[in-house]
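Got a structure for you, written out below as structure tokens; questions coming shortly.
One protein chain is absent from this view; the other protein chains keep their places.
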Amino acid sequence: MKIAIPVNENKSESSICVSFGRAPYFMLHDVEEKTTKYIANTAAEAQGGAGLKAAQLIVDSGANILLTIRCGQNAAEALNAAQIKIYKADGLGVAENLAAFLEGKLAPMTQFHAGFHGHQ
Amino acid sequence: MKLAVLSGKGGTGKTFVSVNLAAAAGSAIYIDCDVEEPNGRIFLRPENLISKTINIKQPVFDSEKCTGCRKCVAFCRFNALVYVKTKPMLFSEVCHSCGGCRLVCPSGAVSETEKPVGNVECGKSGDIRVVTGCMDLGEASGIPVIRAALAEAPDTDDLTVIDCPPGSACSVMESIQAADYCLLVAEPTAFGLHNFKMVYELVSLLHKPCGAVINKAGGKYTELDDFCCEHGVPVLLRIPYSEKLARLGASGQIAALSDSEYAEMFRSLLGDIRREAHV
Partner (left out) sequence: MKKLLILSGKGGTGKTTVAAAFIDLLNAEAFADCDVDAPNLHLVAGMNTLPERWDYYGSQKAFIDPEKCIGCGVCLDNCRFEAVTLRDGICEVNEYACEGCGVCEYVCPQSAVTMRDDVSGEQLLYKDSRVFSTATLKMGRGNSGKLVTEVKKTLVNAAPDSKLAVIDGSPGVGCPVIASISGVDLVLIVAEPSLSGIHDMERILKTADILRAKAAVCVNKYDACMEKTKDIEKYCQENKVPFMGRVPFDKQASAAVNEGHSLALVDCSARAALANILKNLRLLLLEDAK
């Protein structure tokens, strides 16, 4: 199982980024292999449709799960189509959220913010 | 003559002036390009209405033909495509309908379908042909509808009054492209002057001859007149604020048809515009 989390920096001390589409990096953690790697989020500088471009990155990364503070409707639609499950992160700690998720303590994301209509 | 009526600021009286000019002319074409909030037909009450849907093109992906090369996803500058499983997913609200994905696809997997974005309604009000562009709610841009509305007026000797959207952005520019003369409606207030300057800059950029109508005139604010004087913009008419006019407008009546004073005022304005436009 691979878990993706939007983060502010590409190191283990980083906190979770409050934006999904414009996060500087995505952390990808492989639960079975116990490895972690970082992907630069090229969507951060996009003129528009950042959430969509970021969703493409997550789809391509092979992630099964996304832990995030927020997620837009459009990105959610793309991730759902790829059968990637989205969970709502609790607080900004990466390690804490990973642990909480594995213990089944995180709730699936149900509230998605409206698209910014290509403007974010 | 194609006469565009515009203002920088909203609510100064574009529709009021447009509708009254068309009425004073008797026989004219009135085109409502304020497709986000078209109001002219509230006053003109056109009959024998024919409406046509305006569409833009959107891509459709054939998963059988799609090889997953993702050239379309890489090409799209608006990030409207996300490749999932067997083909790209389209997010139509960010798609600009540029047709690029269809061009770059090496496998012929992209075709196009039509998406409605609004409608253009044509009708008659006496001898005035009324064309109303109306954008569907939730759409970002009314430009395709504006283009379609303007296309309803063939090149004619008849007076064509183009009621423009407020402001000076892309939709206004689209509306005045073919105008022979621009009539700038302004109100004599600090907000009015500030926005008047912007729309004046726009018409100057497009080298359109223009004149001004000062609406809700009266009062001590002189800066608008000063600006017009300094920049050689002829003030063709000053319409004083009047409760009678406000009431007529609020209830959807056309002043030039209800009151001889206003009928004469707008006939005279039309004459002045025609003279100015030939200068």
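Letters A and B mark the chains as written, and numbering starts fresh at 1 in each.
What we mean here is this: contacts are C-beta pairs under 8 Å (C-beta built on N, C-alpha and C of every residue); 3 or more make two chains touch, one makes a residue touch a chain.
Remember, it's a predicted structure, so these values are computed and weren't measured experimentally.
Participant: Which of B:Glu47, B:Glu201 or B:Asp226 sits in contact with the chain that's absent?
Facilitator: Answering carefully, the residue with contact to the hidden chain is B:Glu201.
Participant: Quick one: which of B:Asn20, B:Asn119 or B:Ser168 touches the chain that's been left out?
Facilitator: B:Ser168
Participant: Could I get the residues of chain B that touch the absent chain, sorted low to high?
Facilitator: Here the touching residues of chain B are 8-12, 15, 36-37, 39, 42, 57, 75, 77-78, 96-100, 103-104, 135, 137-142, 165-173, 187, 189-191, 194-195, 198, 201-202, 205, 219, 221, 243, 246-247, 249-252.
Participant: With the missing chain put back, which residues of chain A would touch it? List them for me.
Facilitator: Within chain A, the residues that touch the unshown chain are 47-48, 113-114, 116-120.
Definition applied: only the chains that are shown with their structure count from here on.
Participant: Please tell me the distance, in whole Å, between the geometric centres of chain A and chain B computed from their C-alpha atoms.
Facilitator: Result: the chain centres lie 42 Å from each other.
Participant: Where on chain B does chain A make contact in their complex?
Facilitator: 73, 77-85, 89, 91, 93-94, 140
Participant: Quick one: which bits of chain A touch chain B in the complex? Just the residue numbers, please.
Facilitator: 43, 46-50, 52-53, 55-56, 59, 74, 77-78, 81-82, 115, 117-118
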